[in-house]
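With one protein chain withheld, the remaining protein chains of the complex are depicted in position.
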Amino acid sequence: MAELQKDPMTRGDFLGFGVLGAVVGAILTIPPAAFVLGPLIDTDVRGQSDVPSGPDDWFEVAPISEVPAGTEPKVFTVEFPVEQVYGKPEIQEESGTSSKEFTVPSAIWLSWEHEINADGTYGQNLRPSFLDGKSEGLSESEIEEIQSTLNVLSSSCAHLGCPVRWLIREGEGEFLCPCHGGIYNINGEYVAGPPPRDMYSYDFEVREDGIVYAKHQFDTGGDNGPQEPYVI
Amino acid sequence: MIGRIRSQAFETGKFLTDWMEHRTGIVTMMEHFLYEPVPKRGAWLYTLGSATLFCISLQFLTGILLLFYYVPTTDHAWNSIYYIMNEAYFGTLIRGIHYWSANFLLVVIGLHMAQVFFSGGYKAPRELNWVVGVALLLLVVVLAFTGYLLRWDQDGFWASVVGMKIGSYSPFVGGPTIRFLMGGDVIGPSTLSRFFALHVWLLPAALAPLIGAHLYLLRKHGVFGSEFEYSDRLAKLHERERLESYEQYEEDEGEPFTGRRDREDRE
Partner (left out) sequence: MYAPATGQAKPLEEEVITEENVYERPDETIAFFPKQVLYDLFVSTLILLACSVLSYVAPAPLSEPADPATTTYIPRPEWFFFFYEQMLMFFPGYALIGFGAVVVPTIFIILLFALPWMDRGPNYSPLQRPFATVIGLLVVITIVLNMLLALARIINFPGA
């Protein structure tokens, strides 16, 4: 092997390295970083979301008459659209060949709010009694009463996002997370286990026709802490 | 007749190896690789490292093969794996090897690491090889995590949901980290694309050069298996040090060493 030859670096060489390095470095770092971090720029910097949540983006969950009257929730599936990367509606339209809408099917637990006794057992069922006679053509005050007593809960456990199930033990029902045993009562309030907060409840509204509508949005403020459900 | 063919074949072979050696130096290189002396007593212990390498090689090979049929989209990923498992020739075997050797990989990597830890193989001058090894372990674990979602079945999907939700609890960077992984603020088509890119390109591309560095450092400093490889040399060293301490004693005290003091110390 030849001897090593160490020529001195001139000022021009140094400048050359600096300029060429800066050009190559800038082109090969900044655009790739923005390219890969795109979704992060959209969501965190520009405040966009993959789930449509404008004033018109309400999705039908179920008629109010299907919510069980007793101490028991019922699960309904709502397919919230997801406008993500190549699934964005304008791109789907542009291509013309693929019109499949991307959705996140979400399980929503509906139930009536219950008073909780001091020992944790369920007290009075707060279901409005006028619902025995009618399930549509509701007046404004009736809607308001329903909205204040209906539980619209996400099935995603507030701990690590596993799907919670309704389990009856010793006569009392409760939501149980199969992953780490988080337990919530029928109102979605935290009872036991590792979850840091109550179950997430959807933003929802009830209309005169007696149908519950929900948005892909959750109560993330207030006492429940800042943690968003993210994943689902 | 047969003798002539044999001698001609031998001549041709010699010509070809000489030709290659002259142009690439490959024969010297191979001899250098193959004839390095390695410790004899712990030979079976060192198979843990090569088994790790073998499992990773299987991952690369079967992973590339699976890509001939796998489709990384939410509506076709599951179907394409179902096809591999039920219709493709030897699909069960190719995916089975990918799955099972991933499991074996985590076992042997743990054993390999434990062996190096308990034998003190990370000590100077081999510190950096330990550091590279830990980095390799982390890469393998992240590869295992990202590969799980690609099936787009219940197991993989929910494990990833839990995994990302765990990441969301990271102090300060939790939210951005999982929005980066999901490619948005909800799990969807972008999530699968990203996990695919990480599992198939980014992480293996990072893994390969680190494996190279691991092997290079191994060859540079030699294997260190266990102290029992060196027991004769250690015994000789201690014997020599003992003799020297006697000489030192005689020099200091001016009288011959009888060994009595040594015995007293011991009692």
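Order of writing sets the chain letters: A and B. Residues in each chain are counted from 1.
In the analysis below, a residue touches a chain if its C-beta (ideal position, glycine included) is under 8 Å from a C-beta of that chain, and two chains touch if they have at least 3 such contacts.
All values reported here derive from a predicted model rather than from experimental measurement.
Within the whole complex, touches from the chain that is not shown fall on A, B.
Residue in contact with the omitted chain (choice from B:70, B:195 or B:224): B:224.
Shown as candidates are B:13, B:96 or B:212; the residue that touches the absent chain is B:96.
Contact between chain B and the absent chain runs through residues 33-41, 43-44, 46-47, 50-51, 54-55, 58, 74, 78, 81-82, 85, 92-93, 95-101, 103-104, 106, 108, 114, 117-124, 126-127, 130-131, 134, 138, 141, 144, 148, 151-159, 161-162, 166-167, 169-171, 174, 187, 224-227, 229-234, 236-237, 240.
Residues of chain A that touch the chain left out of view are 75, 77, 104-107, 155, 159-160, 162-167, 176, 178-181, 193-197, 225, 227, 232.
We adopt the following convention: only the chains that are shown with their structure count from here on.
Measuring from the averaged C-alpha position of chain A to that of chain B gives a distance of 40 Å. Those residues of chain A whose C-beta lies close enough to touch chain B in the complex are 36-37, 39-40, 42-44, 49-51, 82, 84-87, 100, 102, 104, 159-163, 179, 216, 227-228, 230-232. Contact residues of chain B toward chain A in the complex are 74-75, 158, 161-162, 164-166, 168-169, 175-176, 178-180, 182-190, 193.
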